[in-house]
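Left out: one protein chain. Kept in place: all the others.
Now for chain A:
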Amino acid sequence: MLQLNDVHTWYGSVHALRGVSLTVGEGEIVSLLGGNACGKSTTMKTILGWVKPRSGEVIFGGQRITGKRPPQIVDAGIAPVLERRRMFPQLTVRENLMMGAWRRRDTAGIAKDIDKMAEIFPVTASRAGQAAGTLSGGEQQMVAMARALMARPKLLIMDEPSMGLSPKFVRTIFDLIIELNRREGLSILVVEQNANMALSIASRGYVLQTGEVVIADTADALLNNPQMQKAYLGIA
């Protein structure tokens, strides 16, 4: 479904991605792991069309989307849940959801999806008229996911969904991700520092280091990989 082939992205004179290749299959959950400044965010921004790669290609659903602009990427069916949730703090929860559907014109379908979100994420209904900035971090994460789903994506990219949330809440979020994946056949790319958590739901994972994929394997193999255990899983 999503395929990156030897992608090189530069920020001015900084070579941020040094030939990244990865794939996310249809209905698959894949995690992209790595520490700070390893290129995780740049990979995401390259997929979303926020930065243009200097070489290499991004293919989505059989189409080359390299260098397309962000609105077209959303149209193609990729929606991100940004790091730290990034609510529109002074818009109501409902207005936030409506913004998620910005590229859609099917009023009836949007209304139906709002109801659907109310089912999956009850907070989007119970706090519909409240300014999103006044919600708790966990509630905001729910709204952020609902908002991204309002675009009816085929691929959801989640950037650090566990950041700043309690372990219990992280579990809730990840359970929801699994359920969405099963129910809707949604492909999900989870970009995470929390490797344990991310690998517990993913089928495969990639480890990025200074802009390069250093390990690519199944989730089980990664969890048992001694190099991984030492560097990312906190097992000596």
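We adopt the following convention: a contact is a pair of C-beta atoms (placed from the backbone, for glycine too) under 8 Å apart; a residue touches a chain by one contact, two chains touch by 3 or more; residues count from 1.
The criterion applied here is as follows: contacts and distances are computed from a predicted model.
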Report the protein name recorded by UniProt for the chain absent from the figure; options are "Branched-chain amino acid transport system permease protein", "Molybdopterin synthase catalytic subunit", "Putative murein hydrolase (TIGR00659 family)" or "ABC transporter".
"Branched-chain amino acid transport system permease protein"
Cross-chain touch to the chain not pictured, restricted to A:86, A:116 or A:171, is A:86
Which of these touches the unseen chain: A:24, A:151, A:165 or A:233?
A:151
With respect to the chain omitted from the figure, which of A:1, A:30 or A:48 is a touching residue?
A:48
Those residues of chain A which, in the complete complex, touch the missing chain:
48, 50, 69-71, 73-75, 79-80, 82, 84, 86-91, 95, 98-100, 102-103, 133, 147-148, 151
